[in-house]
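Right, one structure below, let's go through it.
Omission of a single protein chain aside, the complex is shown with its protein chains in their original locations.
This part shows subunit A:
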Amino acid sequence: MKMKREEGGGNRARAGTVSVEVGFLSLGQPHKRRRTSEPIEIEDRLESLICRVGEKSTSSLESNLEGLAGVLEADLPNYKNKILRILCSVARLLPEKLTVYTTLVGLLNARNYNFGGEFVEAMIRQLKETLKNNLYNEAVYLVRFLSDLVNCHVIAAPSMVAMFENFVSVTQEEDVPQVRSDWFVYVVLSCLPWVGKELYEKKDVEMDRLLSQIEGYLKRRVKTHVPMLQVWSAEKPHPQEEYLDCLWAQIQKLKKDRWQERHILRPYIAFDSVLCEALQHNLPPFTPPGHMPDAHYPMPRVVFRMFDYTDAPEGPVMPGSHSVERFVIEENLHCIIKTHWKERKTCAAQLLSYPGKSKIPLNYHIVEVIFGQLFQLPVPPHIDVMYTTLLIELCKLQPGSLPQVLAQATEMLYMRLDTMNTSCIDRLINWFAHHLSNFQFRWSWDDWADCLTVDREMPKPKFVKEVLEKSMRLSYHQRIVDIVPPTFSALIPSEPVFVYKYADESAVSLPGYTVSITVQNAIKNKASNEEILSILKEVSNPNQEDDDDETESFNPLKIDVFLQTLLHMAAKSFSHSFSALGKFHEILKALTDTDEGKLHILKVVYDVWKNHPQMIAVLVDKMIRTQIVDCAAVANWLFSQNMAHEFTRLYIWEILHSTIRKMNKHVQKIQKELEEAKDKLEKQQHKRRDSGDEDMERTSEDEEAQLEEQIERLQEKVESAQSEQKNLFLVIFQRFIMLLTEHLVRCETGSVDVSTPWYRNCIDRLQQIFLMHHQTIQQYMGTLENLLFTAELDPHILAVYQQFCALQL
């Protein structure tokens, strides 16, 4: 459809002003609260005009673009740099509207050749910066933008092909991480849906050579990392493909279809007659920056698929897994979430108003992309709870259709639990329970009655059990009893009641019973710590024959008596228990002076609160923070024989990961303090050197000496913390290796299949340690390889380590 100039909406602005017709000026942001009026800078206005082009307008997008191009052209004499900056930024930050802005740039270039050239130069500068700063995901959008500019007659096709050739030549580099060459290949392939047709029309020989080089590279790529990133281990019904393999298949199919691509919205087509009159620019030769040791290339990924054309019962058909449409839709939906994740209403609205939605089963795509992010390994791109809230918003906006798709998805995910990665099951549990809590826990549990017929440790009943436990935490025990059919009673969590050893007269015979009564009364009467400690001296030590060394050695019964009694008195709520731990901190520290003491206090906490895992978790957290126990003690306790029967329960792993995170944050905090002290010293030294005043110099020297002393202390603190952190990981990995080796040996000698539910759970948990804390673990790779993950290790266990290493190859 040819676009006649006169049909353009909006007026042409006068130079120096930015006044535009309401038709395509929309400063109202859906969620902005009204502030007291501020002068809107020209820059803000320009930004708004450009960012919101086409939104909330009765005119067509083409009409809006035409008008905006006119406005910007008129403003170029005065605001050229601002406009350049804004356009470069939208190229980077609004990839889901790529073709809208390439069209705009095309129109500007047609009207002002020099501006077009300056824009291209600015983009190249921005690309170099982005790569230098390790912002590889944004760099992809920039290159894609440049490639679409070929379609808008801004950039000459041969120069684009030349850039691609330079990118692909990276595959010839030696001794570079695979993820580096991966990225350059990915960029080229991911541009082809937009520009493949045009490039093939102009330079088919070169393009064929390019694709052939890429094919060769893909064949020699190492793919050890793939199993670690797959959400399901099964190939059916949808293989979890490595992302480059999938994209390659999609481009192959596109090529076979002679580059006919019909999904991408291309506003520039309407302007073809104007644009083809424009002069094109050549991209300057672009040499990919060399590999630097501190470069952080994106990690490889696996394409998440859960739906295909059979799943959407009516309406438009879902594009196939190897269709380029699927790639483009998924890319755009991912980009929309990336742009708007902080504002859930806007995010939901933007997702649901995806251009071209009438031709695709949009709800299915949205649900698939959201779950794809939620289940992404190693970690989701955004905080888990965002996805829960986003899905709720989507249900609100599409109450007649989206909840059904979500229910269908949940059903499918349940059916495939047997082969789902445990980390992903964790997230599914948390999502589902939280989601249900927003909808009165309504669910057709009877549909899942099959989970009652298998061993309780199998994934399905385990999943239901954990969901009910999480649901109870968000409500209360009786509620859970009420919402499930009676047949499910075995999966209902226990009532979260305290188990008191010295509860009633039947406990009279237990050692320590009388002292427990005395302690209870002492606490009620607000006795001092000394008084209580002397009461506790009465408790005999079951580990000892005589009483010398009483004060030194570890007395488990003493801990039992005191802690059971104290926690029993404080059982009413979290706050009561925290208050108790705080009040008697001194006593608890004294009792847990030894490693055995620390282990035992954790044992007692478990013994009394085994029905209330949530309470165990918060108490352990508090005890770490107040240094009653240390992180290694918690790790050792979780792996101890006493806790073996709980080993596959979710709360155990939540406690362990929370413990690791606390350790990591502690190290980071002290490192930050050290950096700040060093900065302060440097500033002080500069000040002194610049002052020249004798008195000032002397006081400054004193201050510097103090700072130097502080830095020395902090340095020691950092080293000590790092050592503790390294030790924690070593303990955890050692325990895993011991447990897994034991199991593997036992199975081998008994000629039994190793792959029991326990084993699969355990190996996934080992993997999860690597994935969730990969940044910290990277520092200790040397030690891990030399001490623990040596070649002598059972291949089953070693495989996990090798897959992890492959993530950054």
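One rule holds in what follows: contacts are C-beta pairs under 8 Å (C-beta built on N, C-alpha and C of every residue); 3 or more make two chains touch, one makes a residue touch a chain; residues count from 1.
The definition used in the following text is that contacts and distances are computed from a predicted model.
Taken from the listed names "histidine kinase", "Vang-like protein", "Response regulatory domain-containing protein" or "Nuclear cap-binding protein subunit 2", the protein name that UniProt assigns to the chain not shown is "Nuclear cap-binding protein subunit 2". Only one residue from A:Ile383, A:Val745 or A:Leu787 touches the chain missing from this view: A:Ile383. Set against the missing chain, the residues A:Thr58, A:Asn133, A:Ser273 or A:Thr287 yield one that touches it, A:Asn133. Residue-wise, the contact with the chain that is not shown comes from A:Val618, picked out of A:Ala249, A:Ile269, A:Ala527 or A:Val618.
Contact with the chain that does not appear here is found for just one residue of A:Asn438, A:Ser489 or A:Gln775, A:Asn438.
Panel shows subunit A; residues 29, 31-33, 44, 47-48, 50-52, 85-86, 88-90, 92-94, 126, 129-130, 133, 135, 339, 342-344, 346, 383-386, 388-389, 392, 430, 434, 437-438, 440, 470, 473-476, 573-575, 578, 614-615, 618, 621, 658 of it touch the chain omitted from the view.
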